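Quick one: the structure is below, questions incoming.
A single protein chain has been omitted from the complex, and every remaining protein chain is retained in its original position.
And now, subunit A:
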Amino acid sequence: MKLNERSVAHYATCDSPADHAGFLRKRVERHHHHGTSYQRRWFVLKGNLLFYFEERESREPVGLVVLEGCTVELCEAAEEFAFAIRFDDAGARAYVLVADGQAAMEAWVKALSRASFDYMRLVVRELEKQLEEACKSLAACRKSPRRSSSSSRKRHLSNPALLPLQEKPTTLENGYSTWGSGGCVASGAACTDPDGGQTKPPPLPPRRRSAASSATGCPVPGLSPGLLESPVSPETICFSKLHNWYGQEIAVLRREWQERQKRGHP
């Protein structure tokens, strides 16, 4: 199967922020199990993609692990601070990685567990909903002096489809229990929503297309047109405000990236 490898490699090395990076020792898989050896590599996590480079300064990754659908577990390997990335597929190889210390290992396990798309999508949709509720609360607030943000939060927290993540699991004897890459967030509800909005109860709001959705791929077109015309005027999410806000970040990022290019950042 072909892959747009050049573009993928470019994405790995370009200046867009990495979610996590660091040295890890990667176990080398040998066919005849003549002892295990490890290779030190520089790892960079971007979204659901884990790249590894021979050196930190290497211009191209040596390899890529697509993390979608993986689970991350602590390892019973002979090495301390080892963890493994595994996939459901029977017979799929696991990637055994070794960190420099306890803190590094914990940080990696946490980052990798949350690397799946489903996780991000869930959080984004939840925030989308919260924003809508906040807008409504604000409109309601105008009528009564009481700040209603706490009640909208309570409503959210009672949504059983979405539990707050725990920073650490309750049992810490031998380390962590398995952190599924998407499994921590939803409790039993069908959280994957690949077909655009048809989730099981309690339902997340379906993708809405509004007239305001634009070619710039602005993130809030999902809000209903009614909201855009909210009488709460300074807080109204109107398109031009959105566009400007979005544009500001892009302008800042672009400036910074250009400066880095000038400085010969690899």
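The definition used in the following text is that a residue touches a chain if its C-beta (ideal position, glycine included) is under 8 Å from a C-beta of that chain, and two chains touch if they have at least 3 such contacts; residues count from 1.
Here, contacts and distances are computed from a predicted model.
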Practice prompt. Choose one: "Nicolin 1, tubulin polyglutamylase complex subunit", "Pleckstrin homology domain-containing family J member 1", "Serine/threonine-protein phosphatase 2A 55 kDa regulatory subunit B" or "Cell cycle control protein". The correct choice is the protein name in UniProt for the chain not shown.
Written response: "Pleckstrin homology domain-containing family J member 1"
Worksheet item: Who touches the missing chain here, A:24, A:44, A:74 or A:99?
Response: A:44
Practice prompt. List the residues of subunit A that touch the chain left out of this view.
Written response: 1-11, 14-21, 44, 46-49, 60-66, 68-70, 87-89, 92-93, 111, 114, 117, 120-121, 123-124, 126-128, 130-131, 134-135, 137-138, 149, 152-153, 157, 164-167, 185, 192, 194-196, 209, 213, 215, 217, 219-220, 235, 237, 242, 245-246, 249, 252-253, 256
